[in-house]
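My questions will all concern the structure given below.
Note that this complex is displayed minus one protein chain, with the remaining chains in position.
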Amino acid sequence: MTGPRFLDVLGRNPSAAVGLALICGFVALAVAAPLIAPYGPFEVAFGPDRSVPRLAPPSARNWFGTTNQGMDVFSQLVWGSRVALTVGLLSALGSVVVGTLIGLVSGYFGGWIDDVLMRLTDVAFGIPFLPFALVVIAMAEPSLGLVILLVIFFLWRTTARVIRAQTLSLKERPFVWAARAAGAGHWAILFRHIAPNVLPLSFLYVAVGVQTGVMLEAALSFLGFGDPHAQSWGIMLNAAFRAGAMRTAWWWVLPPGVALSLFVMAIFMVGRAYEEILNPRLRAV
Amino acid sequence: MDPVLALEGLEVRYATRQGEARAVDRVSLALAEGECLGLVGESGCGKSTIARAVMGILPPNGRIAAGRIRFRGQDLATLDPERSRELRGRRMALVPQSAMNAFDPVYTVRAQLDEAILAHGAMAAPARAERIAALFARVGLEIARLDDYPHQFSGGMRQRAMIAMAMALDPDLIVADEPTTGLDVVVQDQILQHIRSLHREQRKTMLLITHDMAVVAENCDRIAVMYGGRAVETGDRAVFERPLHPYTLGLCNAFPDLDDGGRALISIPGAPPDLVTPPAGCRFAPRCPFAENHCSEAEPALLEVEPGRHAACHRLDRIEEFRRRARDPDTWQTERKS
Partner (left out) sequence: MGGFRRYLLRRLAQAGFVVWCILTIMFLLFKLMPGDPTAIFVDNNFTEDMIQRQRMLWGLNDPWWVQYLRYLRNMLLFDFGHPFFQNESVAEIMLDKVRNTCLMIVPALLVSVVFGTLIGAYAGWTRGSVFERAAVATSLVLHSVPSFFVGILALMVFSYQLRWLPPGGMVPLGGPDTLWGMLASPDYWKHLVLPGLVLVSREITGPILLLRSSMLEVKGSDFLDMLRAKGLGEGRIVVHATRNALLPLVTYVAVMTGILFQGQVLLEIIFAWPGLGRELVQALTHLDFPVAQAALYLMALVTLALNLIADLLYGAIDPRVTYE
């Protein structure tokens, strides 16, 4: 993807430019969290007179008010961005790597390997994710690592199918025959010739992966099955919900939800713009 | 008798990113009752555009910029959309390019033929079935195939079904746009036979559009040669036997002549003209082996050279000599730069 073309797409899709800016904002927030957040994620924001400001509305001291336990909502929001980015990136990368590998191997070698791997993906597709994840987490200890693993397990199937289809069509292209005629081995062909052509598509699924990963972590946390040590936005919403804060403390409920929405929307926009580059037919005239 | 179809100074333009392309530039033609007029020319010369303009199905970026299209006296260009729609399919019908997937893949062929009939008035199912069966029989297709889907038909069968559909309401005019392009030779011949029978036995007025001189030579009463959006030569079969325009000479050369088996196939070097900013003077001058300076300065008018024969060339006086020289491949070797 050349420079001018990238700018071209951004120009046509102002939403993608906004999305990119938002993502940079979130990354900055996450990286500079210790500097930006006045309090720690689980720190009680004691008042000047050592009082605990429970459910205090937004003020100069607590920009987004406080929770029912007197913690600063703004700080929690900032720390939450770290969880979102971590979960998003790790689960996306993990699922794309796994999915791409499986898709490549399955599509290229075909035969019984393909059959077995595709059976596995079918099974994966048949399991409704959220209920299954809930059961697994209930059995073990809720932890961020487990959530990430579960998301990878859920996400690889889509990438695998798409990459496999792409590999199947690439396999028959002349440049592959040429490589084979020149005596290249299977793995060399797969990784030096086919993989690079498939990677742009994989990349698209990184965007999908980040969105889904963050949404799923939020959903699991909201239901009370998330990692209690990670102050994610989903956990914040769970705490608010359990404390019955919806009736009154809008300052506790809105920020994490809006943050989640903006984050996902930003990735979605960028993903769509990227998809437009890959598939010119979707471009507006 | 009034012509069935008359184009008067027709101009059709397409809006493109580079500007407005003059796909059809002041073309005047007439088609008499029962006549088959062949429009010949290479891709991009405007013949398909004429077909679409006549049928009223120009794409959204196309428009009739000037001139008239008279169908039995009525100007189609200024007709309101509803009246226009009534004519389409009913009084004039299209047989599209065979390369197109002109049938809707998710409906049966019968359903689509029914639809063609019902678009212009009610007809009870039994009557329709009878009519469709007759139409199919006429083009040599099995009735049983009516309930198949288009993808189950071969290319030749699809074209025959298209012909049947075009005849469904017995139109006055049939516009056949490259009906045999893309089909293999044997099938081409079959289709042409059906088209010929439409013309000769059923006395249908036809506008036959093709890039293939041989097709036109076999099937048409009159021929119009187009280049760069303009008509450069018109006439009857003599156009093929004794061409008056250098481009026609080139076209005739490009197709094998069974009688003259030893003759080399000669193609015309160069590319079609830019339709957004056409060259000054004669459009063909840049590629014409007989052009001289004057040709690139003033555009030749379409003049009546003999009764019923028109040509647009500055050098008509030398045409006998050109005909001889056109046979020699060397004549066409050097591509003249404008």
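So that you can tell them apart, the chains are marked A and B in the order they are listed, and the count of residues begins at 1 in each.
The definition used in the following text is that a contact is a pair of C-beta atoms (placed from the backbone, for glycine too) under 8 Å apart; a residue touches a chain by one contact, two chains touch by 3 or more.
Note that the structure is a prediction, hence the values are computed from the model and not measured.
K.L.:
Can you list the shown chains that the hidden chain touches?
P.N.:
Those shown chains that the absent chain touches are A, B.
K.L.:
Kindly state which of the options B:Ala32, B:Ala66, B:Ala102 or B:Ala254 is in contact with the chain not pictured.
P.N.:
The one listed residue touching the chain not shown is B:Ala102.
K.L.:
Given the contact definition stated above, which residue among B:Arg72, B:His120 or B:Arg237 touches the chain not shown here?
P.N.:
B:His120
K.L.:
May I ask which residue of A:Ala33, A:Val136 or A:Ala179 touches the chain that does not appear here?
P.N.:
A:Val136
K.L.:
Please identify which residue in B:Arg70, B:Arg85 or B:Arg325 touches the non-displayed chain.
P.N.:
B:Arg85
K.L.:
Could you list which residues of subunit A touch the chain missing from the display?
P.N.:
15, 119, 122-123, 125-132, 134-136, 138-140, 211, 215, 218-219, 222-225, 237, 241, 246-247, 250, 253, 257, 260-261, 264-265, 268-269, 272, 281-282, 284-285
K.L.:
Can you list where subunit B touches the absent chain?
P.N.:
Missing-chain contacts on subunit B: residues 52, 55-57, 85-90, 93-94, 96, 100-108, 115-116, 119-120, 149, 151, 165.
As a working rule, only the chains that are shown with their structure count from here on.
K.L.:
Using mean CA coordinates as chain centres, what's the gap between subunit A and subunit B in Å?
P.N.:
Using C-alpha averages as centres, the distance is 57 Å.
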